[in-house]
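Heads up, one of the protein chains got dropped from this complex, but the rest are sitting where they should.
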Amino acid sequence: MQNDNEVLIRVEDLKVHFPIYRGVIRRQVGAVKAVDGVSFSVKKGETVGLVGESGCGKTTTGRAIIKLYEPTAGKVFFKDTELTSLNNEEMRHMRKDMQMIFQDPYASLNPRMTLRDIVGEPLLAFGLASGKEIDERVAELLKMVRLSPDFMLRYPHEFSGGQRQRIGIARSIAMNPSFVICDEPISALDVSIQAQIINLFEDLQRDLNLTYLFIAHDLSMVRHISDRVAVMYLGIIAEMADRNEIYNNPLHPYTKALLSAIPVADPVYYETRKRIVLEGDVPSPANPPSGCRFRTRCPIADAHCAEERPEFREITSGHFVACFKA
Amino acid sequence: MANELLNVQGLETRFKTPEGLIHAVNGVSFHLKEGETLGVVGESGCGKSVSMLSVLKLVPMPPGEIVAGTAEFKGKDLLKMTNEEIRQVRGGQIAMVFQDPMTSLNPVMTIGKQLEEPLMLHLGLTKAQVRSRSIELLEQVGIPRAAERLKDYPHQYSGGMRQRVMIAMALSCNPQILIADEPTTALDVTIQAQIVELVIKLREQLGMAIVWITHDLGVVASIAHRVAVMYGGFIIEEANVKDLYKSPSHPYTIGLLGSLPQIQAQTRQRLYSIDGMPPVLYKKPQACPFAPRCKWVLERCWHENPRLEPVGEGHRVACWADTKSGSER
Amino acid sequence: MTNYIIRRLLLVPVILFGVSVIIMGMLQLLGPIERSALYVKDFPKNDRQVDGIIKKYALDRPFHEQYWRWLTGVKDPVTGHREGGVLYGDFGYSRSASQPVIDIIRTRFPNTVELALWTVVPMLSIGIWLGIKAAVYQNTWVDQLARMFSIVGTSFPTFVFGLLVLILFYAKLGWFMPGKMSDWANQVVRSPQFVNYTKLLTIDSLLNGRFDIFWDALRHMILPILTLSYINWATYVRVMRSSMLETLRMDYVTTARAKGLTEGVVINQHARPNAMLPIVTMAGMSVVGLLGGVIITETVFNYPGIGKATADAAANLDVVTTIGMAIFSGFILIISNLIVDVMYAVIDPRVRLS
Partner (left out) sequence: MTEDKIIADQEVNRESMEAPSGDNFMLEEAHSDRKITRLERWLGPENYRILRGLVKTPASIIGFILVFIFLMVAIFAPVIIPPVGRDPYKMPRDGFSGEPKPMGAEWKRNKPEIPFWYKAVTGKDKWVHILGTAQGQYDIFYGIIWGTRTAFKTGFIVVVATVLIGVIVGSIAAYYGGLTDNIIMRFVDIFMTLPYIMMALILTSVLTPVLGKSILPPLIAMISFGWMGYARIIRSDILSIKERDFVLAAKVSGVKNSRILFKHILPNAIFPTLVLASLGIGDVVLSFAALSFLGIGTQEGYADWGQILSFARNWITSLDRYWYIVVWPGLTLVLFVMGWNLIGDAMRDVLDPRMRGKS
């Protein structure tokens, strides 16, 4: 699949700002710059991991791509279509081909609908099947996510978190999409269930030739599943590279700190590891620092970092970094 | 053993819910030595938090109920103590830090006021002493401008800062045991690293024993001396941290470790996964609770619940099967 | 917080405007001729008079003109004398009470305030206390009793309760009586020796050193106070109980217990201040409840407050008076809501410091 270099999704300078209203007459006084200039592309058949801590804008990026949030600026190309200029009905049709899996398996299924209705809903929405056909397709989809078709007439609350996430996955692949955004799909699950779901993702990718944008905060899982990884910090991408490259040769100080903070399930590892512990907290996206976003916590920042915003540039082939020192 | 601080035997706790009785803890036994850090690992609902809350009788009763067991702290059974006696222990000799720093501090009380409560209660300090000690504590956990920040309310602190305050509060009376109930779960990775680092530093300074409850095998590896793995309300394996990660012997522990991706691996390997799901304990398990998910399962596993048996130096496992050979032990 | 208070203050005229528009809007259901009768002291005798009134108050004009005249009144071109004009304190003339509406408010409002003040204090303290006890001793007999009391209380219509206590304490036992004061006391109060400091009889009588009058006033007020209180007790017990139960489940309460604090400190210093927050919000609502309550209570006990005036006016279809009362109580409510909001901000640092 690496040979196929066709770009499926291209995001160009995407910005999503949420206005803040304050004061006596509820004037807009500013904006939460949740996503503030993000560019990347996803090739057909690959998995791109998007990692970052809470509030870094990774979920917002995912939702803006599929237009659950209206982007403030920037462009998103899916195949040859520019998405931000589409109207609702046009976008609705695009969703046959691009799908999303949500974080919370308890909240993402309508409690009043049966599995058949939930999984079959996309088919119904596009008028592609009816009656018996839906039943057959739903049974097939349930088997694909390793759930028994006998569950078809049951309701979501009869299932555990892992099973519900499978239901959500079945729904997302119902229309045979080529692109699926996985928004922290395993972070609400127990450790022993996470591996099941990750394996399922891999199986489905192989069988259905899917392309994933895999959003998560768990770096080790992201590395495991992704071909390329983008690290987000405070609304921007700090670094993006091939999975091994970014882990073996991190260039951005934030990536380095993040990597050293990963808890590794090996006590021996800690005897030798030198940790980089970052000081302080992530600043508020409503009032981000000038220049480089990371400079307030960066161990190597200098005056220049406060003045100018570092460009997101390609250092070596396919390895992008937004840092002056790299 | 002379330096044994806490010795819990046969602890059982259950909850009444509208759906029926939940058997959260079904006979948990462990001990804790002075200055030692015990990691308690398990998935949600395995009973790890409830066991520790039970030890301090902090389980809400009702609906909770401690049915059986003893918890000897320096020779005295905590579970048999009167409310007044155990109150003296809480916060003074055994302190706790909770999972969610956002909800664990009283929103309408200043940080200073919340910090000074245990100081006045357990140490009986004067106003001036309390204040200087509070500032000292906040500085110790790395909160800048500590004197000013005493006047602030919790919502003016970030999540990581609040967890530092919680730790400061817990350590204020120099407890012998610190029970940390998933203290980093609600935090981001970089903040989690800060907190873990802080606790390791304070542990060296103060020498208290720690019980660190978590579902994250990585965090435990970085901080614990000894690890107990829980499943279905039981401890199913217990060992020195290096032994546990090097030669896990219970199928569940093996599965858990195998389901984590290897950070060093340069090529993608398929993850090992445990099938099925953790049990919901409406009935007290009479057989091995892991049997339905176990790949080594034997006939015996379906009828009899294995007890923790030693398999090596300080390494105990509750399993009928020998995972090395696949046959019965 | 200053910003917050300013915002709330700026809302006051907006709400007052809305309230007055709604009330005036209801009048549009009547025809101009019927409405013309509402504006004057004496019922118009002939068509010319009626026409004159309609012209004067623009009653046949669009709503906004009528509304404006109603707000500002009409200046007589010859004498320069202003007639009407709510903004100038002229709420019209009450036919049912044979005096200007503003005078009814002036003379009767202190009586209602006195009643309300005597009600609020025991109502709040007992309700909150009982609610906390019920929550702390959840599912014990204390809790069951408090819940039963709260359900029975909320189910008892004010007037049924009032009539029942009248049967018992007045008609049967003769301990307490309806009205405001006995005739002999009325004579004393009207005499020049008696100084009205606050217009609140219970307080004035004490200030004048007349304990007999104080006792008389109390005997008249106890039944209405009881009637007004019990239904609010019931509500407060319920709200306080559920709020306290919720608070007791919070993580910070467990933290407080884990610190080794005594149960008393945990409940009184950690749980209660948080559990009180919804009660403060409710206090604003119970002012609404009280105003509704006094209409019925004062009627049952024949107590001369604005509630009884409103009820009498409504029964006589005296719309001018009822509207005057509505505008006035709308004003009271807006002010009390404002106070409640500010109080909330003071108690909750999350609001205060944002």
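The first chain written gets the first letter, and so on, giving A, B and C; residue counts start at 1 in each chain.
Everything that follows uses one rule, which is that contacts are C-beta pairs under 8 Å (C-beta built on N, C-alpha and C of every residue); 3 or more make two chains touch, one makes a residue touch a chain.
The structure displayed is predicted, hence computed values, not measured ones.
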item: Identified contact with the non-displayed chain, of C:27, C:240 or C:282; value: C:27
item: Chain not shown: contacting residue from A:54, A:160 or A:244; value: A:160
item: Candidates A:11, A:200, A:298 or A:321 - the one touching the absent chain; value: A:200
item: Touch with the omitted chain, as defined above, among C:135, C:185, C:276 or C:296; value: C:296
item: Interface with the unshown chain - residue positions in chain A; value: 63, 66, 68, 88, 92-93, 95-96, 99-100, 102-104, 107-114, 121-122, 125-126, 143, 146-148, 150-151, 153-155, 157-160, 163, 166, 168, 171-172, 174-175, 195-196, 199-200, 203, 266, 268-269, 271-272
item: Those residues of chain C which, in the complete complex, touch the missing chain; value: 14-15, 18-19, 22-23, 26-27, 29-30, 34, 147, 151-152, 154-160, 163-164, 166-167, 170-172, 178, 238, 242, 245-246, 249, 288, 291-292, 295-296, 299-300, 302, 310-311, 313-315, 317-319, 322-323, 325-326, 329-330, 333-334, 337
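As a convention for this text, only the chains that are shown with their structure count from here on.
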item: Farthest-lying chain, centroid of Cα atoms versus that of chain A; value: C
item: For chain A paired with chain B, centre-to-centre distance based on mean C-alpha positions, whole Å; value: 32
item: Residues of chain C whose C-beta touches two or more other chains; value: none
item: Where chain B touches two or more other chains at once, by residue number; value: none
item: Chain A-facing residues of chain B, complex; value: 43-44, 158-161, 188-194, 196-197, 215-222, 224, 241-242, 245, 252, 255-261, 263, 266, 268, 270-275, 277-278
item: For the chain B and chain C complex, residues of the former touching the latter; value: 56, 58, 60, 62, 83, 87-92, 95-96, 98, 100, 103-109, 117-118, 121-122, 153, 155-156, 166, 169
item: Touching residues (chain side chain A, partner chain B) in the complex; value: 53-54, 160, 162-163, 190-196, 198-199, 202, 217, 219-221, 223-224, 244, 247-248, 257-258, 260-270, 275, 277-278, 281-282
